[in-house]
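Here the complex is missing a single protein chain, while all its other protein chains stay put.
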Amino acid sequence: MRRLLTNAASLALGVIVLAGLRWTTPGYAVLTGPLPSDGRAGTTVAARGFTVRIGDVELAKSLRYRAFGRTVERTSDGVFAVAHATVEATAQSTSLGGIAWEDAGGIVFAHSRRVDGAGALLLGKRLQPGLPQQGLFVFELPRGALKSARLLVSESAEPRLDSQARIRLPDDLQGRAVSEGLDLDESARAR
Amino acid sequence: MPAELEPARPEQASPDTEPSASDPRHSDAVPHSDVEPRHRDREKRLLRLSLAGLLLIFPLAFAAASYRDVAALLQSREIIGEDVQSGASMTYAGGDWRLDGFKVVTGGDPRLTMPEDRALVILRLGVALHQDVGELWQMCRISLVDAEGRRWLPLFLTLPGEIERLIEPGGLSAPSCGSVALSKPKASSQVTIEEKFLVPRSALTTLIPVASTAGARPRYLRFERPAL
Partner (left out) sequence: MSVTGLWRRLALRVTIGVGGAAAVLLSLGQHLFDRHEKSEVVTLPVGAPVEAGEWLVTLHGASIRTTTPDGRQLRNGQRAIIVATEMTNRTGSTSTDFYSLLRLDAPPSTSPLRPTLYLARDKELLTQLQPGLAESVDVAWILPADQPPPASLTLSVMAKTFKPRDNLYAAPGWFNEHVVGTVNFPIERGDGNGTAGG
């Protein structure tokens, strides 16, 4: 009888320990996912192959820029967030394929493709080691996504076992003024 | 409820004793260790051999599962470097490779001025082919590496004709390594590879041209630059 109880107890203990191990193991996607490098806006955040420094974040209802020989206008029912950034490759020539805005709830807004062709964009631009590049990240967001947000920057769009810089933005962005129109080329030149 | 097993008593065992079904201490479903010493020794030896076999099987299984990945890794990494003296050539990937030109463009003409912190480098490699290299030269990688190990990859840049003539007044521009490989040059021909790089001026003095192709990696070539 005692043997049976001992066996049952050790079996139950084994089950509990194994269940606990299984529950606390992150999924495969997390285990093989991005390796974060955390930082704040205004400081230089170093990832494996690049460094990034986020400057000012401007908000606008519409954007304007010149591309393919004409002026392009983009409007939004939400808000455009334009972040000034300085990026530099550190290990070898590369480009940033993953630039996204993550709001406080974990919703991820990828870099806007509506402004493709604007010269000041850093998305996909070739970066050389030793030559920092200044430019813009452009996101289109609902107003609620401005609070306590962070930027996710990486070389590949879905980094797997590679660095992803996670940069906390100022908490008070949702209180900032939203301009009616912002010219991307002028804004990039001004900084 | 089975009675507790008593440990086997060697003095009770004899070579001809079989576990008895009628013996109330034993049952068919429960094995017991009351075997003869000869069997026990054989068991122990078998156990040791199996454990030793594991030491052999684990590495073999690992190798069998990953040899293709290791081969792919070797084909993509530059590990074994070979230095090519200035002015000399080195046999590599089906041809004799030679550094033909390392031109730094920082200005000299209003149309060629570069910002002060950077320079355009135009690298030329001449190769005398021994064999058909279309296959060997796949995924060829030409880069500039500095003393810290930072690496600059070629620009995908086609310069306007007049700018090309300013840079290279006498010669024609040559195709990139990838273009040359695609054109499948024939054995015993001469080809020129040209690649352009954008580098910081501060790194110019320590830059070393490096070349490798998928067919010849992990070996790669490091070219010594002519005296600056």
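As written, the chains take the letters A and B, and residue 1 is the first residue of each chain.
The criterion applied here is as follows: contacts are C-beta pairs under 8 Å (C-beta built on N, C-alpha and C of every residue); 3 or more make two chains touch, one makes a residue touch a chain.
Quick caveat: nothing in here was measured; it's all calculated off a predicted structure.
Please identify which residue in A:G42, A:P142 or A:G181 touches the non-displayed chain.
With A:G42, A:P142 or A:G181 as choices, the missing chain is touched by A:P142.
Could you tell me which of A:G27, A:G69 or A:G175 touches the chain that is not displayed?
Looking across A:G27, A:G69 or A:G175, the contact with the absent chain belongs to A:G27.
In the complete complex, the non-displayed chain touches which residues of chain A?
On the side of chain A, residues 27-29, 74-78, 100, 106-110, 112-114, 116, 140-142, 144-145 touch the unshown chain.
Just so we're on the same page, only the chains that are shown with their structure count from here on.
With chain centres defined as C-alpha means, what is the inter-centre distance between chain A and chain B in Å?
Taking the average C-alpha coordinate of chain A and of chain B, the gap between them is 31 Å.
Going by the contact rule at the top, pick out the chain B residues touching chain A in the complex.
By the definition above, chain B touches chain A via 1, 4, 117-118, 143, 149-153, 155, 198-200, 202-203.
Name, in rising order, each residue of chain A that touches chain B in their complex.
1, 3, 90-93, 126, 128-131
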